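Every protein chain of the complex appears in place save one, which is left out.
== chain A ==
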């Protein structure tokens, strides 16, 4: 379980006069479930890339349990992310031609950390996301099923934080809702901190806290209780 503290973060891209993301001070407690919303181009994905160390910026600090990942080398950030972050993306990034369980295990295998116990866990995770055929090829799965495999992959190494960027946006209503619900349950049972970028109101309503971005800045930051009014 990880806590996040972002300080003085500013992200700019060459060719753009204004920074696409500016966060002076943001804290997310360990185990907190946070929704991130905002219009298209408001900087949500940029935020995700920064806090997961997928991208880096020259200015600002990103502390996870006190460790500033913005100061890590690229290789060290990769290793840190592999160990602590479970990622779920809008378009799955699963590998065709491999089975569900092989997809779940692929990053761990490439990192040479997949042992017997982890293989067993992969099977357990697949059955707990509701997939009964771990050896089914990804190519033959529905989109909802694919996202379930992606969720199992994200949780394999018991990450301190699960980060999802629009996990239900490419799914139809029913399966999107099921996947959103599943993501929450799985993160909760793993005790992971959860950050979900989403426009899905039912999913957002289920989370503890809601950050709204506009033009790269945090416009509102509301807790579940406050929203009721």
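Just so we're on the same page, a contact is a pair of C-beta atoms (placed from the backbone, for glycine too) under 8 Å apart; a residue touches a chain by one contact, two chains touch by 3 or more; residues count from 1.
Note that in this section contacts and distances are computed from a predicted model.
Not shown: a single chain whose UniProt protein name, out of "RsbT co-antagonist protein RsbR", "Urease accessory protein UreF", "Electron transfer flavoprotein subunit alpha/FixB family protein" or "Putative ABC transport system permease protein", is "Putative ABC transport system permease protein". Only one of the listed residues, A:33, A:121 or A:157, touches the absent chain: A:157. Check A:1, A:26 or A:98 against the missing chain and you find that the one touching it is A:98. Even with one chain removed from view, chain A keeps its contact list with that chain: residues 45, 49, 52, 54-55, 74-75, 78-79, 81-83, 87, 89, 91, 93, 95-98, 102, 106-111, 153, 157.
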